[in-house]
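Some chains have been omitted; the remaining ones sit where they do in the full complex.
Order as written gives the chain letters A, B and C; numbering starts at 1 within each chain.
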Amino acid sequence: MDLLENSGSWLSLNEIENARANLPIVYVDAIPVRVDANGEVTEVGLLLRAMPDGSISRAVVSGRVLHKERVRDAIMRHLEKDLGPLAFPKLPASPQPFTVVEYFPDESVTGFHDPRQHAISLAYIVAIEGECAPSQDSLDLIWVSPDAATSPEFEREMVGGQGRLVRMALAHCGLLP
Amino acid sequence: MDLLENSGSWLSLNEIENARANLPIVYVDAIPVRVDANGEVTEVGLLLRAMPDGSISRAVVSGRVLHKERVRDAIMRHLEKDLGPLAFPKLPASPQPFTVVEYFPDESVTGFHDPRQHAISLAYIVAIEGECAPSQDSLDLIWVSPDAATSPEFEREMVGGQGRLVRMALAHCGLLP
Amino acid sequence: MDLLENSGSWLSLNEIENARANLPIVYVDAIPVRVDANGEVTEVGLLLRAMPDGSISRAVVSGRVLHKERVRDAIMRHLEKDLGPLAFPKLPASPQPFTVVEYFPDESVTGFHDPRQHAISLAYIVAIEGECAPSQDSLDLIWVSPDAATSPEFEREMVGGQGRLVRMALAHCGLLP
């Protein structure tokens, strides 16, 4: 979620601070899943991330859409950044997200929380067919069963409401335990 | 769309006639598509079929869900029957169809028409990654661009409202011309 | 869920038994909700029902689609049967259900369970604007908050997986606790 990168239209740190203070920022959330031959989800991928405050959290793939970037390109870019170049993600054919997540600095508004900004995120479920090699600020990636992914143990390790987002994704797949 | 097959619970011709006369029949429609590396649809697959009345039509993959068969299994079975065993279809992770099609013997009800029965069909868009070898009553399969698939020329070759279904599928993919 | 009624195409008890033994039956599930002025769900409606085995359960509105009946007409018919004629339900403009539920006699298949039959159900969330007067086999109707509707207390009072269906509906509305 490095907001400094901005292909083709660089923003200074100051300009980013200003934008964040005045506009909702467009995000994409991608829930990586393994599926069986029939397309049914068998496992959910959770990243291990170092957070800005130094703590460690489980997380899904998430990041900003850049100026003049297609939504599909943004999802692919963040997946490659977090899962490496050989993950071979299969994006859905439709741009319809399974939900829209509204992250607010004040966590009482929606329960989805981002201390830095008001972000509006399009959330997709993405089947991953290749080999993953977590990179950049992702320390690790684990694949867990739908039951494990929605367990209190893992949900406690996720912040900002992402544990709830994982449960919403599994509900959409008919697999909420 | 051979209603005689019925894995595990064989129906006599007479019983099928009776069921069709008294109950809506559950169907699945699968619109085969080719997608690019970002998941965007580049081509639509259209079958060439010999119809019961001896005419030839373009069509999408369509067929009945059997007793005690999972919806996913039904989609895979019909895809394999029509596209062969090496098509490697990628079903969506969610059971949510992009639309529900109501086929009536009377075509004035919904515009979707099946002279044999009242069928309620769950419609999905399915990316095809492998090699297709049309089989059984499918005489041929062609891949056409979204623009061509929605052209009056191809729409005239489809019956029962399937030309409209293809346009609805492309609208769902953000690609209605 | 009285399978004897069948507007325009009466089925004998024997024919229903035969159909249930040989075909999946098309159902609709409607989750009644109260919404605020912005359309956000504030309460979920749960019926109290006498079950075939004499027990009492909480349930959502659910029933069969008849031969030559439109899906919308089936949803309206079951809502009126369970909530009375002054409920003024507001059906979604799109036929796309939020999920498809596969009820099997064997509950190990999907977790959704109907001892009588294999049913494939299109599930919708329906805002109720009017006054409800539970009728027929519905003994009572209560409105509960999303939090209460997903509590273990209420979930224990629902059978066949309907507690899970309520959670899936709330997840789709962005309100899974």
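Brief remarks on what is shown
Keep this in mind: contacts are C-beta pairs under 8 Å (C-beta built on N, C-alpha and C of every residue); 3 or more make two chains touch, one makes a residue touch a chain.
Quick caveat: nothing in here was measured; it's all calculated off a predicted structure.
Copy number for the full complex in this structure file, with 3 chains shown: 4.
Simple rule for what comes next: only the chains that are shown with their structure count from here on.
Least-squares overlay of CA atoms from chain A onto chain C yields a rotation of 180° to the nearest 5. Over half of the residue numbers at the interface between copies chain A and chain B are found on both sides, making the touching surfaces mostly the same.
Per-chain CA centroids place chain B at a distance of 28 Å from chain C.
One simple way to say how far apart two chains are is to compare their mean CA positions; for chain A and chain B this gives 33 Å.
Shared contact sites, meaning residues of chain A that touch two or more other chains, fall at 172, 174. The touching residues of chain A, when paired with chain B in their complex, are 33, 35, 37-41, 70, 72-73, 76, 90-96, 98, 125, 127, 172-174. Chain A meets chain C in the complex at residues 99-101, 110, 164, 167-168, 171-172, 174, 176.
The touching residues of chain B, counted against chain C in their complex, run 6, 9, 11, 15, 18-19, 21-26, 65-71, 94-100, 102, 104-105, 109-110, 118, 120, 122.
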